[in-house]
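Let's turn to chain A:
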Amino acid sequence: MNKRLLALLSVLVIASMALAACGTTAATEEAAGAVTIKIATQSPLSGGQSLLGVAIKQGAELALEQLGGDLTGMGYDVQLAPYDDQATPDVGVANAKNIVADTDILCGVGHLNSGVMIPSSEEYHTAGLAFVSPANTNPVVTTRGYLEVNRVVGRDDVQAPAAEEYAFTTLGAKSVYIIHDKTAYGQGVAEFFKAAAEEDGMEVLGFEGTEETANFDAIVTPLIASNPDVVFFAGIYNQAGVFFKQARDAGYEGTFLGTDGMDSSDLADIAGDALTSGGGMAYTTVAGPVSAYPKAAKFVEDYTAKFGAAPEAYAAQGYDSMGVCLAAIMAAAEAAGGKPTRAQVAEAVRAVSYDGLTSTITFDEIGDLPTAKYFIIKVNATSKDTWSTNEIIDSFDLPSPGKGE
Partner candidate 1 sequence: MSLLQTTNVVKRFGGLIAVNKMTFSLDEGRIVSIIGPNGAGKTTFFNSLTGIYKPEEGQIQFKNHSLIGLRPDQVAATGIARTFQNIRLFGSMTVIENIMVGMHIRLKQNPIDILFRTRHFNAEELEAEQRASEWMEYVGLKNVGNELARNLPYGGQRRIEIARALAANPTLLLLDEPTAGMNPNESEDAIKLFRRIRDDKGITILMIEHDMRVVMGISEYISVMDYGEKIAEGTPQEIRSNQRVIEAYLGRGAAVAHEQKH
Partner candidate 2 sequence: MKTLFSDLYKKLNTGFWPILIVFAFLVVGSISVYLSPRSLSAFLILITTPLILYFMKINMKIKIFIGLLLIIVILPVLGIRNIFYLEVIFQMAVFAALALGLNIVVGMAGLLDLGYVAFYAVGAYAWAIFGSKQMSLLHSIPGAAPANAPFFLDPRWFWLFIFLGVGLAAFTGILLGLPVLRVKGDYLAIVTLGFGEVVRVLALNLDKPINLTNGPQGITPIQRPPLPPEAVMQVFRNLLTPLVGHPPTDAEFYNVFFYFLALVIIAIAILVATRLEDSRIGRAWTAIREDETAAIAMGIPLVKMKLAAFAAGASFAGAVGALYAANRTFVSPETFSFLQSIGVLTMVILGGLGSIPGVIFGAAAVVLLNIQVLQNFSLYLSELRQSDAVIPIINFAWKNLSNQLDPAKYQKLVFGIILVLMMIFRPSGLIPAERRKRELVEDKE
């Protein structure tokens, strides 16, 4: 049996030898034409978290298509290199090394999970390759102080206190029940919220983490018994929507609160009336509702036209991250008078001032947005179509806490 296998293998390999020879010639031919610049994306494209990962990739793809024209005009062939990190660190790091080894790649967009971003960015850092994160809010991502790591989103330790501030001051809540999704994101936000709440003297009636996505009965039951003024859910709308609905159905009448993970029109489809009945629902975000941003409205339109579905969470951030990359490469290419080096691009990213979909993006010395405007959005929508009726009811300008002491 082995013998046959081996013979088969040798045949295959000899065939691939031939292919390899062709491959090399093809590569050299290509090199003779336009100079190629690639921008990588890395996010989960398969598996359970691919909904958001694909959104990042498609947002970036759209940006490249719409904004890459300037670089093409300079005679570069700009390509997207999408990698699938499968939401697992192993694959993420392996891809990172693969990305780093491709010298055409000058900038990258990713990841979705902080758990994948943190180890992968060690590779970007050693290779001097700039990455812009569209989704990682874990403080550690930037507090290591790497030149190459940037993000266009806020930090857990900023927006959670903003949400708490709203609950305590504006809503006058006396008690809160905190639920998170047991991810680095959700738990981080929840912890910061809890700390802020305890500082203000709010009563924390419960603090639960759950990986459950479908049946929240067991959590809802004690929650209702303790009847908190506010329920703070730290997680993604996908899970939160179901939870809100079930909690409301079971008779909870207070206010739901969330963070930027709630920012998706799908939330309204999933949770329906639960968002507006009782004390309603509000969330914090760095991006205002689409109605406030004409550019964002066009984005939604274009995105839907290209991909056949409305953008999910992080699609806009993916778009902006790519925008930052492109702007930085442009700047670096102009400064260098030719194809820039990775180091030049990384410096340029840090120095960028880019007019993004949601705000003007600049980075502080560790790659965070220096001050971010956090909006409190009250949800008025009960279905996807009415998502634009949500209103800004409050906003805070909060500085990045920096590297910490």
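Regarding candidate selection, all candidates are chains of the complex that A comes from, given by their letters.
Throughout what follows, a contact is a pair of C-beta atoms (placed from the backbone, for glycine too) under 8 Å apart; a residue touches a chain by one contact, two chains touch by 3 or more; residues count from 1.
Here the structure is a predicted model, which is why all the values come from computation and not from measurement.
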Complex partner of chain A (touching, any copy) among 1 or 2: 2
In the complex with candidate 2, residue positions of chain A that touch it: 1-11, 13, 16-17, 19-21, 23-24, 27, 45-47, 50, 54, 57-58, 79-84, 86-91, 93-95, 97-98, 100-102, 113-116, 118-119, 122, 126-127, 138-140, 143-144, 156-157, 182-184, 186-188, 191-192, 195, 209, 306-308, 403-405
